[in-house]
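Quick one: the structure is below, questions incoming.
Rather than the whole complex, this shows some of its chains in their spots.
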Amino acid sequence: MNLSSHYKLLHFIPWTRAKIYKMLLLSVVPTALYYLAGWTWLFVPWVPVALIGTATAFISGFKNTQTYNRTWEARQVYGSIINSSRSFGIMVRDFVRAENKETEAGLHQEMVYRHFAWLTALRFQLRESKSWENVKSKSYNREYLQYYKVPEWESTLGEELKPFLSAEELNGILSVQNKATQIVSNQSLQLKELNKNGFIRDYDYVTLEGQLKDLYDQQGKCERIKNFPYPRQFASINLYFTNILCFLLPLGFLGELSKHVSAYGNWFVLLTIPLSVLVGWIFLVLEQIGESTENPFEGSANDIPVTQISRNIEIDLRQMLGQKEIPPAITPVNNILM
Amino acid sequence: MNLSSHYKLLHFIPWTRAKIYKMLLLSVVPTALYYLAGWTWLFVPWVPVALIGTATAFISGFKNTQTYNRTWEARQVYGSIINSSRSFGIMVRDFVRAENKETEAGLHQEMVYRHFAWLTALRFQLRESKSWENVKSKSYNREYLQYYKVPEWESTLGEELKPFLSAEELNGILSVQNKATQIVSNQSLQLKELNKNGFIRDYDYVTLEGQLKDLYDQQGKCERIKNFPYPRQFASINLYFTNILCFLLPLGFLGELSKHVSAYGNWFVLLTIPLSVLVGWIFLVLEQIGESTENPFEGSANDIPVTQISRNIEIDLRQMLGQKEIPPAITPVNNILM
Amino acid sequence: MNLSSHYKLLHFIPWTRAKIYKMLLLSVVPTALYYLAGWTWLFVPWVPVALIGTATAFISGFKNTQTYNRTWEARQVYGSIINSSRSFGIMVRDFVRAENKETEAGLHQEMVYRHFAWLTALRFQLRESKSWENVKSKSYNREYLQYYKVPEWESTLGEELKPFLSAEELNGILSVQNKATQIVSNQSLQLKELNKNGFIRDYDYVTLEGQLKDLYDQQGKCERIKNFPYPRQFASINLYFTNILCFLLPLGFLGELSKHVSAYGNWFVLLTIPLSVLVGWIFLVLEQIGESTENPFEGSANDIPVTQISRNIEIDLRQMLGQKEIPPAITPVNNILM
């Protein structure tokens, strides 16, 4: 997540420079043929350009709406994870009761730490790379990775889970397909034992089990956004239509500008180049921005800051348990928060 | 579901080639009459084309939005099925309790396997063909079926249910109208028996019954999307308007291009053909993409991958029960996941 | 609900022929005055037409979005009725318990049949006619009624309720204002009695009462869509603006086409007539399609198929009770399902 007022042009222009080169190429070639080789018939009337422009604006607007929705929903789900974690925290602390205060505190800590393990396993799962994601496959995104680090790519899940799970449980978790799912399943097993042994009353037990259900819901929603890309058929036509438009733009400008050649001289058609670059860049950037917002968990600068959110939850829950040694909050680097 | 970055042009052009032929036909005929037969009056002014173009862009944009919503909602519901299945898994395992560990494990397996039966019956129901679906009725979709297989069309429900239900229960299920509905009904009957016999406590019993209600909700939502097509009146006008536009496009281009005939010669109107094909293709593809996204369970390459999701649930629930022999996950073929 | 791939032109053209006549009238008159009477000043420039065209496209697009939403929400609610009915079915069967198996079966049947009564009363209420509905007030819709029958107009509620309610209860129900509401109220009265007499335990009792609350919610949502029309102020401006546009269209075309009179002769302005009919028809059809989608329970060919859905629920619930004599599913007539 970017925290500044807006992206600096100094970052934005390099990030989109490939599009500028593309438009230069697409406009210099026909303009040169017109201007140098005298192919004055090399143009198209403006009307198809305008019509395709409208259709492309519709399609790009649609894409931006949907990718925005994906990001916003992802953030909503992570917001719900915060809320459910806090509720889970007070319920574990206040529903799990023992005569012995130390036993009680130990049980609370065990369950809350397992919750931290779940948060950790989840964010590692979400930051794995998928075949349709762009952060590693597009050069401009790879280049931009110089400005920030993805914590989940700098460490291993096993290492990160160690403080939160017993060695035995950790081994079990690392051997299953979906680690976060089985961590919650372990919570449920412990609740069953606690209920059988009288540490938690029947009604409170079902309520806490309901919290686990909430966590499964939220985990599943994250996985849905992660595993179901913006439909590729829509991504594809957006790409095709924008490129068709960019190909026609210079030809359309040649047609419009050549009307003034008699008044101002042949050089006037050279305006084709800056105008094509400007207008083409706008449509290509629209497409690139949509693409870079599609996948809110891919490790891009526009990601949901799942590392920072998980840490904040950890701080809140540790303070609920009355702990005094609290890890620091995650801070942004170059205005980017992961 | 397509998993690649975008559809390859090498697949996309053949899939849409009928539209290209159509535009060729629609543009070659009037252009020939103009160019060869000298019918220079054969054109329409551009303004009706622009107006219809705008209206069609609106209508097509609307269709794409709604079909996208249908697909996205379908994926949401299947996401909920994942979440509810996991909750169902831990609840069956932890609420159904018996003194004898073997009895307990047997009961857990019976109910979880019946859940697999439900998942199986549901995906077979959803992949049946409907009168308004396109995957089998349109030649370009039938042709595209060479790139992938629909598992529900390669096997029979009876065969697939065998591992999960007793022979007697299987017979009963195969004789009713809505199989998935009666499988859940059987779960409820067993819960009633378990409750009567003390294997499940009263409050836990009602909570588990609530899970069955959730499953009915999710099944019903899938059936709604399956059984209620994108309203045919809207699909119809989209088709009509796009075709009217495509019919007028070449006549409009003839009008625009003929303005330059005096400067560049008669051949200039031949541009009508490539421009019509390009612009017409865009609008026809918009329509075809919408059509191929309308029905997220019809067995197309853009389907919700219900087979793969069901298998993943199976893996998760088997691991919850501590099983070690786990079936493999479903993998994509030609980047298409079913 | 129409089940075909799209409306046939053979049905669609007659259904919209009044709009064609209207556009003919609106375009023939000014064209004749121009062509025959030589009123060559009888035109308007194109720019107001384009501006009004854009505004009308916006407004019509808005109307179609909202009427689509109304229909889709109506279908969602009826989907929920399916889901709640199934849950209600298993809960009645499994929560209402008696020592005597016959007593138990009798109680189950009584309550499930009363539920069928509720479904029947609801669909009769929803298919009553309202002052703003179009299916009976517009000639083209009345004409279209030849292709299908509305079951709720072919029978009486009293007749349809007889198999499901005792004579006494039926009389009571027929005398109240909102029949569906009081049928649910009777369910609640019986539940109270069953609870008092020990046929249903306290916790199960409240859960079943919660199901009645769900039914009230769904009934209320249907009634909301039925009783609250698409706001008439929006319907009105849509009508006004579309008509203004259709009035100006021929005048605008006269202006555009007259520019070519010097080149091709006076007859060229006659193109005004087909172009006006084509473009005007598109905008008028947009309006007519919106209008015919506004009210999803009015008895039109685009209705939610409430009769068919109610029957399907009946089949599912009868099979849950183990009945063998099952009424047949409702099938479409001329591709229209009611």
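Chains: A, B and C, in written order; residue numbering restarts at 1 for each.
The rule is simple: a residue touches a chain if its C-beta (ideal position, glycine included) is under 8 Å from a C-beta of that chain, and two chains touch if they have at least 3 such contacts.
Quantities reported herein were computed from a predicted structural model and do not represent experimental measurements.
J.: Please report the number of identical subunits in the complete assembly described by this file, where 3 are shown.
T.: Altogether, the complex is made of 5 copies.
Here, only the chains that are shown with their structure count from here on.
J.: With chains as vertices and touches as edges, which is it: line, ring, star, complete or other?
T.: The chain contacts form an open line.
J.: Count the residue numbers both chain B and chain C use at their shared interface, divide by all numbers used there, and answer same if that is over half, different if under half.
T.: Looking at both copies, the contact residues mostly diverge.
J.: Once chain A is fitted to chain C on CA atoms, what angle does the rotation have, in steps of 5 degrees?
T.: Between chain A and chain C the superposing rotation measures out at 145 degrees.
J.: How many Å are there between the centre of chain B and the centre of chain C, using C-alpha atoms for each centre?
T.: That pair's centroid distance is 25 Å.
J.: So what's the Cα centroid distance for chain A and chain C, whole Å?
T.: Here chain A and chain C have centroids separated by 40 Å.
J.: Which positions in chain B touch two or more other chains at once?
T.: Where chain B meets two or more other chains at a single residue, that happens at 50, 54, 58, 203.
J.: Across the complex, what residues on chain C touch chain B?
T.: Residues 1-7, 9, 12, 46, 49-50, 53-54, 57-58, 60-61, 64-65, 68, 71, 75-76, 79-80, 82-83, 86-87, 89-91, 93-94, 201, 203-204, 207, 252-253, 256-257, 259-260, 264, 268, 271, 275, 278-279, 282-283, 285-286, 289, 292-293, 302, 312, 315-316, 319-320, 326, 329, 335.
J.: How about chain A: which of its residues touch chain B in the complex?
T.: Residue positions touching the partner: 40-41, 44-45, 47-48, 50-52, 54-55, 58-59, 62, 66, 130-132, 134, 137, 176-178, 181-182, 184-185, 188-189, 191-192, 202-203, 206, 209-210, 212-213, 216-217, 219-221, 223-224, 228-229, 231-237, 239-241, 244, 248.
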